[in-house]
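Before I ask anything, let me first share the structure, which is written out below as structure tokens.
Here is chain A:
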Amino acid sequence: MGVIKKILSETYNFLRQDKFALAGVLIYLFFFIIAVFAPVIAPYDPHRMIRDGAQFMFNMPPGGKFILGTTNMGRDIFSQLVYGVRPALTVGFAAAFFVMVAGTLVGLISGYYRGKIDGILMRITDIAFGIPFTPFVIVLVGFLGPSIWNIVMAMALLLWRDTARIIRSQVLTVRERSFVEAARVSGASNLRILFVYIAPNILPLSFLYGSLAIGWAILTEAAVSFLGFGDPKVISWGYMLHDAYVSQALSRGAFYWFIPPGICIMLVVMAGFYIGRGSEEILHPKLKKY
Partner candidate 1 sequence: MALLEVRNLKVHYETDKGVNQAVDGISFDLEQGRSIGLVGESGCGKSTTVKGIVRIMSKNAFIPTGEVYFDGKDILKYSDKKMQEMRWSDISMVPQAAMDSLNPVYTVKNQFLEVMQLKGGMNKKDAIERAENLFTMVGLNKDLLSYYPHEFSGGMKQRAVIALALALNPRLVITDEPVTALDVIVQHQILNELKELRLKLGLSMVMITHDISVVAQTCDDIAVMYAGKIVEKGTGKQILKNPLHPYTMGLENAFPNLNEPNKILISIGGSPPDLIDPPSGCRFYERCPFSMPECKHKEPGLVELEPGHFSACFHREDVEKYRKEAKEVETWQQMIM
Partner candidate 2 sequence: MIFTMWIIATILFFIFRLMPGNPLVAYIDPTFTEEQQQILMEQFGLDKPLWQQYGIFLKNLLKGELGDSFFFRDSVVNVISRVLPNTIYLMLLALIIAYIIGILAGIYLAWKRGERIETVGIVLTLFTRAAPQFWVGMILLAVFSFKLNIFPSGGASSAGTVYASEWAKLLSPAFYHHLFLPALTLAVYLLGLPLLLMRSNMLDVMNEAYVDMARMRGLSKVRVMLKYAARNACLPVITAMAVGIGYAMGGNVVIETVFSWPGLGRLLVKAVSTSDYPLAQGAFILIAGVMVFMNFVADILYSLLDPRVNLENRR
């Protein structure tokens, strides 16, 4: 209980100081509210081809009943945009969760136990690094079928790699510190040391990479959907962009269709960068061979 209180108060202080992080949290909050209240906010069903009497509302420019106009199949762009928050956040957080859990576990075990297990886990991580990310996701999703969960799973298979390396590196440092030594001497079991002493020290880094992972996941899902391997039952922002592209929205100059989804993606990903001092890691990237 005390631990939770401590984390909460530290988070509060941290947010007060770091304006970027605050902005990030606010952006997430904003999108989260939209996701929850989407049915109330969006005027139409995003899949519905809207008709005015006998005539379909194809390619309507923004104005009147359609805040952002309609697609070439008569669907309301604004509604699609609003509903699009859901898959974005779902994919983002699901992937981030997995990345954090898997990456942190691998890093913890690898860094703490060292020896053979470290060797094996790091080899696996090296291989994960050797596989090109987006092409891999495309191949997997292309063959397994375009469902949003296939996309998340495909990403999860590789996305943990950065986190694993950096957590391991951090664990290597923390484990040498005197309080860990003291715990060991007083007879604490390995598991206890790992989770009670070491983990709290590396959790901030975990969260940071988790929040970065949200961004990467959303960007990759968008790319996969754009290429046509997205889930047609779920209209994500990437899917909107795919739709726009294949319907020649570019040549028609239908900026109202393809600009907003991109902006939304950009905002959510940026928010991920800002939170958890992502700014720090991004602004001062260090390149070491772990």
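Some points to look at:
Assume contacts are C-beta pairs under 8 Å (C-beta built on N, C-alpha and C of every residue); 3 or more make two chains touch, one makes a residue touch a chain; residues count from 1.
Candidate selection criterion: all candidates are chains of the complex that A comes from, given by their letters.
Keep in mind the model is a prediction, meaning the values are calculated, not measured.
All listed chains 1 or 2 share the complex with chain A, though the touching one is 2.
Residue ranges on chain A touching candidate 2, taken from their complex, read 126-127, 129-136, 138-140, 142-144, 215, 219, 222-223, 226-229, 238, 241, 244-245, 250-251, 253, 255, 258-259, 261-262, 265-267, 269-270, 273, 279, 282-287.
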